[in-house]
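All protein chains but one are shown at their positions in the complex.
Residue numbering begins at 1 within each chain, and the chains themselves are lettered A and B in the order written.
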Amino acid sequence: MEPILLHDDRLFPADKPTRDIAKALYDSVKALPIISPHGHTDPRWFAYDENFTNATELFITPDHYVFRMLYSQGVSLESLGITRVDGKPTEQDPRKAWQIFADHYYLFAATPSRLWLDTVFHDVFGMQEMLCSENAMAYYDHITTELATANFKPRALMDRFNIELIATTEGALDPLTHHQQLQGSGWEKRVITTFRPDDVVDASRDDFAENIEKLGALTGENTTSWSGYLNALRKRREVFRAHGATATDHGHPTALTADLSANECETLFEKVLTRQASNADKELFRAQMLTEMAGMSVEDGMVMQIHPGSHRSHNVPLHKQFGGDKGHDIPVAVNFVDALKPLLNKYGNEPGLSIILFTLDETTYSRELAPLAGHYPCLKLGPAWWFHDSPEGMLRFRHQTTETAGFFNTAGFNDDTRAFLSIPARHDVARRIDCRFLAQLVAEHRLSENEAFSVARQLTYTLAKKAYKLEA
Amino acid sequence: MEPILLHDDRLFPADKPTRDIAKALYDSVKALPIISPHGHTDPRWFAYDENFTNATELFITPDHYVFRMLYSQGVSLESLGITRVDGKPTEQDPRKAWQIFADHYYLFAATPSRLWLDTVFHDVFGMQEMLCSENAMAYYDHITTELATANFKPRALMDRFNIELIATTEGALDPLTHHQQLQGSGWEKRVITTFRPDDVVDASRDDFAENIEKLGALTGENTTSWSGYLNALRKRREVFRAHGATATDHGHPTALTADLSANECETLFEKVLTRQASNADKELFRAQMLTEMAGMSVEDGMVMQIHPGSHRSHNVPLHKQFGGDKGHDIPVAVNFVDALKPLLNKYGNEPGLSIILFTLDETTYSRELAPLAGHYPCLKLGPAWWFHDSPEGMLRFRHQTTETAGFFNTAGFNDDTRAFLSIPARHDVARRIDCRFLAQLVAEHRLSENEAFSVARQLTYTLAKKAYKLEA
Partner (left out) sequence: MEPILLHDDRLFPADKPTRDIAKALYDSVKALPIISPHGHTDPRWFAYDENFTNATELFITPDHYVFRMLYSQGVSLESLGITRVDGKPTEQDPRKAWQIFADHYYLFAATPSRLWLDTVFHDVFGMQEMLCSENAMAYYDHITTELATANFKPRALMDRFNIELIATTEGALDPLTHHQQLQGSGWEKRVITTFRPDDVVDASRDDFAENIEKLGALTGENTTSWSGYLNALRKRREVFRAHGATATDHGHPTALTADLSANECETLFEKVLTRQASNADKELFRAQMLTEMAGMSVEDGMVMQIHPGSHRSHNVPLHKQFGGDKGHDIPVAVNFVDALKPLLNKYGNEPGLSIILFTLDETTYSRELAPLAGHYPCLKLGPAWWFHDSPEGMLRFRHQTTETAGFFNTAGFNDDTRAFLSIPARHDVARRIDCRFLAQLVAEHRLSENEAFSVARQLTYTLAKKAYKLEA
């Protein structure tokens, strides 16, 4: 019977009656269009619709989920062809990198990466056997050949994957060239941007002062003054909205917010601009800026996403060699209750305000996030994020938030990925797991079948559109 | 087949052999009398035995579980008829509030509120269909009509619900009028009070100094001195015991305890009385008072309940409009190990002392609470509390505490509710979930069937009576 690369009933519970309910629920949602309201694909792909190059550059070098696992078992990043920021040599032959990947593919047993990769290999490329040392080159050649065909251009894949809408993420200073290119192409409604201002609100960055200057140049505002700075941000938000953005995104180290007076803000802004600021000042400035962003969202209706709690680039020596996003961002404990209070006490009861919270600290699901979202009208819970974007992670999310926050204070699924080809696989995992969770409730007579079918559709499609204001 | 409001096998696992064991265990305990040793029902009900008014005033306006969920989805508290503390107008027609509730009933899918409400609707009022927009008024009329009958008077319901004993909770300054009314009625053994001294030990309250004065007046003690204050507390405990109380209850923000010298206590008490105290002083005073209360429990045998870790009234603007207990108390992380050490090092080995710990921070179950209760003879674990008084919450409690603390260091079930009609529903959920947990142990050959039946009875009935010293 074995090996079978991908079983139709994967991720469903073994118990037959429950599995049957899960399958029925899944059958009702599996073909719904994909809404991808938060992710990191490259808008260039959709703007110019050029073919991808080869299997290694598609599946290994951009995917820190993949190479962190290889690195953890002693595979050097150089041998995988990851570019060094110091210009030192790395493997240039993508076939050699692919062979190493295949040799270590067993490491991914029972990880979500394995599930996504196998799904892509099977569903997109028609592979039937598990990747291993022996078939590595055949795999590589088959995939690389396919990638060169018209069917594998980004826009063709968008259609094939049934992606109704995808949001990319750009920094506040991004010229949005690629989204501009999309305007008038008919694709500008399907590929939208997201406003991510971390580079101009995080004063702990080395390039902060420089960024503020650029922000002034880009907007014609005097960004050396607090009010000019705020106006510049308003203008950038407007430009992003003109390129489809309905949301902002904030990747702060903590969830801290503040509610300072205008005077205090001016003084603090001056301080952080002139590099006289302590770490506490910088933290306070980030905190105040979350509240300012919420205020602007009240004005312009943009949905706010807060993604706190990642200790970025923990392995400093490796960071010096390879730069950021290299698989060594590590979650830390987060306190939402005290941290969000200033913002929520200022804007938390505003009609129309929508804030989507994410966490890497699962202890906050039942203790903090579900109680907060189960009360504040502005709060919704984003899906299980990053390390927890996985079957077990999603189950923990539902088991720990539903009883207090219900389903309707959650925001559907995000794939949050730069791995474009894995998007259908990721959404498929979420659909299967949500249906599995619902099936258990039905089988245990905690939810009627009628309601389960209705909720399944909400979790798959409706809630994401609503939470991100993508309707109409 | 659908819709069915309430299935006989609800909450049992889907796996047939395990479900059969769960049902057998449940059958053996489902009819046992209800012991409700911790809750917030109004003693006036039992003292005067008057009919309840209408469905809205019974199920919506007093239940913050219900209206917080509606509020989280944009329903205003005014429209539900929740009274504003500032006297501004709110909806006066209970039928309109009920209709809004019914329109949003789908929000409660898979929450414990839904389970309790459906159980009450079905078991107490005989409803067969799920509440929805269409049947809202029929529901309202039926319930309100029933409520006016003799069968629905509080004492009749006590009998119908098979409640052997219920404890209410009163502040230290409460005159206990209603409990006094019960004396000699034959009901004084079934409806007892609980001593909750937060208002006279928490110096951070605006009314603290005033309360201390009242405490003096009430007891004839000089409460401006430390020893007079302590004597006054002793006297109030005595009065409460005369009204049936076997327990005290302490809702501190943290679990901090202290063990100061008598001199330090005197100085601190003086400080907090004269409003010269810092926040740290007030926290230290609360901490010392937990230890003092434990000392008095050693003297008088009262069981001590500690309920820490709720950040009360997080939404300050809403609190100004509607006051406390309005669905925006949010849990925070709690440290029990360091916090309880002073108290436990002073009294933790005292024979006869009984302290029941509750938490809203589930991370402490396996890390702190089970190891503490699995060692200290005075400690017992209260059931999963508040947000965690739910099927998933109870399962997590058992899964995470049993291996270290066993069953016999737990204290049975508390309904902790002001929603009188939901009491049988809440106990029923606990009985089903405990039996389900035991059934899994039996099915996996981790516990013999004989022991499971014995433990089921303990968890349902015996342990609560023992932990709260209700025997005899």
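Convention: a residue touches a chain if its C-beta (ideal position, glycine included) is under 8 Å from a C-beta of that chain, and two chains touch if they have at least 3 such contacts.
All values derive from a computational prediction rather than experimental measurement.
Asks: Touching the left-out chain: which of A:L107, A:A156 or A:A209?
Replies: Answer from the full complex: A:L107 touches the omitted chain.
Asks: Pick from B:P94, B:P197 or B:G348: which residue touches the chain that isn't shown?
Replies: Touching the chain that is not displayed is residue B:G348.
Asks: For subunit A, which residues lie in contact with the unshown chain of the complex?
Replies: Touching the chain left out of view, subunit A contributes residues 2-4, 7, 9-15, 68-69, 71-74, 106-112, 115, 130, 311, 314-318, 327-333, 360-363, 387-388, 390-393.
Asks: Against the chain that's been left off, what residues of subunit B make contact? List them.
Replies: Residues 15, 17-18, 335, 337-338, 341, 344-345, 348-349, 351, 363, 366-368, 370-377, 379, 399-400, 402-409, 440-441, 443-451, 454-455 of subunit B touch the chain absent from view.
Just so we're on the same page, only the chains that are shown with their structure count from here on.
Asks: Taking the mean of the C-alpha atoms as each chain's centre, how many Å separate subunit A from subunit B?
Replies: 40
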